[in-house]
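These notes are about the structure you will find just below.
Selected chains only, in their assembly positions.
Which chain is which? They are A, B, C and D, in the order written, and residues in each are numbered from 1.
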Amino acid sequence: MSFSEAYSWINIQFLLEGLLITVEVAFYSIIFSVILGFILGIIRYFDIPVISKITGWVVDIIRNLPLLLIIFFTYFALPELGLSLDVFWSAVAAMTIFEASMISEILRGGLKAVPKGQTEAGLASGLTRIEVMRYVLLPQAARDTLPSVVSQLIALIKDTSLATIITLPELTHNAQIIYGQDTAYVIPMFAALAFFYFIICFALSLFSKYLARTIAFRASEL
Amino acid sequence: MIGLLEQYWPLLLEGFINTLIVSIIALLSSLIIGTIMGMLQLSANKIVRTIVNIYVEFFRNIPLLITVMFFYVVVPMYWMNISGFAAGIIGLTIYTSSFIADNIRAGILTVPAGQMEAALSQGMKQIQVMRYVILPQAIRIVLPPLGNQFINLVKNSSVLAMVTGLDLMYYGDFVAMETFNTFDTYILVGLIYLVITLPLTFATRKLEAKLGVNDN
Amino acid sequence: MSIIEFKNVNKYYGKMHALKNINLTFEEGEVTTLIGPSGSGKSTLLRCINGLEKITDGHLHVFERDIADSNTDIRLVRQKIGMVFQHFELYPHMTVIQNVTLAPMRVLGLSEKEAIESAERYLTRVNMWDKKDAYPDNLSGGQKQRVAIARGLAMTPDAMLFDEPTSALDPETIVDVLDVMKDIAQKDGMTMIVVTHEMNFAREVANRTIFMKDGEIIEDRPSEEFFENPKDERARNFINQVFAY
Amino acid sequence: DVDIAERIDEQETPILNWGVKADTNLFGYYNIESGEVEGFDIDIAKALTEEMTNGTGEAKFVEVTSKTRIPLLKNGKIDGIIATMTISEERKKEVDFSDVYFNGGQSLLVPEDSEINDIEDLTEDHTILAIKGSSSTQNMRELAPQVNVLDLENYGEGFVALQSGQGDALTTDSAILLGMIDTNPDYRLAGSNFTDEPYGIAINKGQENFLDRLEKALETIQGNGVYDEIYDKWFGEILPADSPNTASTSTTGAANNAPENEGESGDNQ
C-alpha cells in the first residue's frame, strides 16, 4: 500500500482543509445548539401553557428523526420556506436543530434532577421563579449535565461526517474524493479519518471525564 | 404524499422491514457484546481492562459512517466480501456496543457498594454476588439508557443508505429520485421513522419515570 | 394580634387528606414546637404558611394577608418568614457568603456591601463567619444547618419556620444547631415554629407544643404541661416510644 | 422568482452559479492540487458564461451529485446544471433543457477479466452498481430487469464499491466510464452503448429569457470553434473523431438534430 504517496503533502493539505471545515461546522453548531438547547430545555422545564407543550412536541419529533434526513431536508427544504443557506450553513443549521433538541432534553433532565428543596429554599426566601432558575437551578443543572452535554457535542462532531451527503467539503468528503480518484489510497484515507476524528473526540471525551470526576469529587466531599 | 405512499408502498415497506431487521439484529448483538465488555471493563485483570477500553474508546470516538464504510469498502477490497446490509449491521453493532458497554459499566457502579458488602458479608462468592445481587439491579438502572441507545440505533441505521444497505432511507432516496418529489418523500420517510422511534421514546420515558419513583 | 391564623383549613394531596379542618393561631414572640409521628402533616402545615403548598379550603392569614387569595403577593409574605429545611438546602454551587447574600441582594435590593455586612453579622452569630468562603460540600451537617439559619436570618424575617432542622445531623453536631436556635428564640424573641423530634428542646425552649396525628391537631398546650402529662392517649404513646431508651 | 437574465444584466460582475460534478473524470473532476473542478462541463460552463455576459461575468461552481442536482436547481441554489445530465421527457417535466451539447450513451464498466461482455450477458446473479438519481440506474432496471441494481451516492463511491467487489459492473455513460478507465487501466467497457444519452444544460422552468440566451450562447460557441477546442482538449485522445460511438459529430450534428431526435433515441431512460 502506498502510504507515503497517499500522504503526499497535497493530499494532507486537502484533508486538513476538510478538517478545518469539519471544525468550523462543529464550532458554530456547538455554539448555536448549546444556546438553543438551553432555551428549549428551560421552556420545557417551566411548563408554560401551550408553549412548553408545543416545544416539547417539536423537540420530540426532531430528536426521533435520523440526522441524515434532517441534513438532507435542511439543505433542500429550508429554501422552500424562504431560507436559502449555502451548504456550509445548511449543515450548521441541520446540526443545530438536531443537537439542540438533544441538548434540551439533557438539560431538562438536569433541571428536573436538582432536588425540589432547592427551588423551595429559593422561593421561601422570596426569589421569583425566574430568579430561582437563574441563580439556583440553572448553575447546578449546567454543572451536573456538563459531562452529558460534552458527550453530545462529541456526537455532534462525529455527525458532521454525515454532511458529506450534501457535498459539504468536510473531512470525510475530502477523504472520499482522494480515495475515489485513486483506490490504492483507501486504507490510508480510512486510517487518516480514524486518526483525525479519534484525536478530536477522544480529547474531548477525556475532558468530559475529567469534568465528571471533578464534579463527583466535589459532591462527595461531604 | 398519499399518492407517493400508494404508488411506492412496497418499496418503502421493504425498507421499513429492513430497517427493523437491521435494528433488531444490531441491538441484540450489541447488547451481548456491550454487556460482556462492560463487565470486563471492571475486571481485575489489567490487560483485559486495557484491551476492552481501547475497543470501547476507539469505536465510540469515530463516526459510525466511517466504521460502516470501512466494512463496506475496505474489508471487501482486501479480505472478504461483505454486503452493504451486513456492513451496516456490523458497523452498528460495533458502534452501539461500545456505548452499551459504558452504560453497563456505569450501571454496575451505581449499585451502592453496600449491596456488594451485604452479600459478601453473608459469605457469597464474587460471582454469586454479581449474578444474584448486582446485575439484576444494574439492569434496572441501565434500562432507560439502553432504551435511548436503541432509539439512536434505529436513527443511525439510516447510514445504510450510503452503502446500498436497502434500508428505509435508501429506498426513500430511490423514491425521491424517481418522483423528483424530494420534499414529500423525505417527510414521508421521516414519518415512518417516527413510527418506530416515537413509541420507543415514550416507553423509555415511562420507564425512566417509573424507575425514578422507585428510587425515592 | 395573631400573626398567623388558620381557619378551618383543609389540605388534600389528591385523595390524601393531609390537614383536617385546622384552626390555629400563632402570636408574635411565641416559640412553638410541632411534634407527631411521620406522615401526620407537620411539614404540610408548616409549608402552607409560606405558600409552598396551597391550602385546599378554609382561610389562612399570615401577617394579615390572605394566603389563598391569588391577588396576594406571596413573595411579600415569604420575605417576612424565614424557613430552615431538614436537608439544609444550601445552594451547593455558591460559597457560604454567596448563599447568605443572594436573597438580600435580589429580593431586598441590598447592595453587595450591605448584604455582606449583614451576612457577617448573622454568620458570626451562628459561629460560621470563618467559613464564609467555603462551599457547602466541605461543611459538616451541623455547620451547613447553621449557615442555613444565618441565611434565613439575613432576610430579617419576623418569624422563622424550622422543619426537622436536626434530624439529618450527627448526634454531636445536633447540639450546636439547637444552641443557635435557643439563642435566637431567647435573645431575639423571634417567633418560631419548629417541627422536631428533639423532645428535650421542645420541653426546654418552646413555650408551646402542638401534637399532630393523621392531619389533626390532637393537643396544643404549653410545653411544660404537655410533657408532664399529655392528655391524649396517642400523644402519651408517642412520647413513651420516643423516650423508650 | 428572479429572472436570471435580468439579474445578469443588472449586476456589474454577473455571477452564474453552475451545478457541476466533482467526481467525474473528464467532465467535472476535483483537482486536489489546484483546488478547482476541471473538465469538459466546466469549460463549457465557463465559455457559456463568458458568452452570455459579454465577458464580464464569472462562473461559480457548486458541487452536485446526480441525486442532488435537480433539488438544488429547483430551490434556487444554482442557476443551471451542467453535469452530464441526460435530456429526458421525465426530467423535462421538472426543468427546462438547452439543446444537446454532448452525445453520450450508456455502457458497463467491468474488470479486465470479467466474463461480462455485453448487456445481454447479465443474469439475475449479477449485481450492477449505479448512482442515485442517474438515468443509468433507471435504464438498467428497464433494460435488464433481471439483474440486481444497487445505487451509490456518487461516482467516487461507485467505483470504489466496484473495486471492492460489491457489484459485477458499474453502469453509466461510456464517456464517464472511459474517464475511470483513464486512471484505472485494469477496467474495460463491456460492449457498446446500449442507450443514447444526449446531455443538456438544465435550468429552471419559467426562465425563458435565460434559456433563450443560453441557447444562443451555446449556438455561438458551437459555431465559432470554442466548443471544438474544448471537446478536443478533453476527448481528443479518448474519443477519436472516427470512433464509432464518438460524440464529436455533435459539434454540429447534435445541436441540429437532437431536439427532433430526443423523443425516439435520446430518451431511453
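Methods note: a contact is a pair of C-beta atoms (placed from the backbone, for glycine too) under 8 Å apart; a residue touches a chain by one contact, two chains touch by 3 or more.
Please read all numbers here as calculations on a predicted model, not as lab measurements.
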> So how many copies of each protein chain are actually in this file?
Replying inline: A x1, B x1, C x2, D x1
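In the analysis below, only the chains that are shown with their structure count from here on.
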>> Taking each chain's centre as the mean of its C-alpha atoms, which one ends up farthest from the centre of chain B?
In response: C
> What chain is most central when centres are computed from CA atoms?
Replying inline: A
>> Using the stated contact rule, I'd like to know whether A-B or A-C comes out ahead in C-beta pair count.
In response: A-B
> chain A to chain C: how many Å between their CA centres?
Replying inline: 45
>> Please tell me the distance, in whole Å, between the geometric centres of chain B and chain D computed from their C-alpha atoms.
In response: 40
> Using CA atom averages as chain centres, what separation in Å is found between chain B and chain C?
Replying inline: 50
>> Two or more other chains touching the same residue: where does that happen in chain C?
In response: none
> Taking each residue of chain D in turn, which ones touch at least two of the other chains?
Replying inline: 71, 153, 157, 160, 163
> Among line, ring, star, complete and other, which one matches the pattern of chain touches?
Replying inline: other
> Quick one: which chain pairs are touching?
Replying inline: A-B, A-C, A-D, B-D
> Which of the residues in chain D come into contact with chain B in the complex?
Replying inline: 67, 70-71, 90-91, 93-94, 129, 132-133, 137-138, 150-153, 157, 160-161, 163-166
> Which of the residues in chain A end up touching chain B in this complex?
Replying inline: 60-61, 63-69, 72-73, 76-77, 80, 154, 158-159, 161-162, 164-165, 172, 183, 186-187, 190, 193-194, 197-198, 201-202, 205
> Once bound in the complex, which stretches of chain B touch chain D?
Replying inline: 72-74, 76-77, 81, 83-84, 162-164, 170, 173-174, 176-178, 180, 182
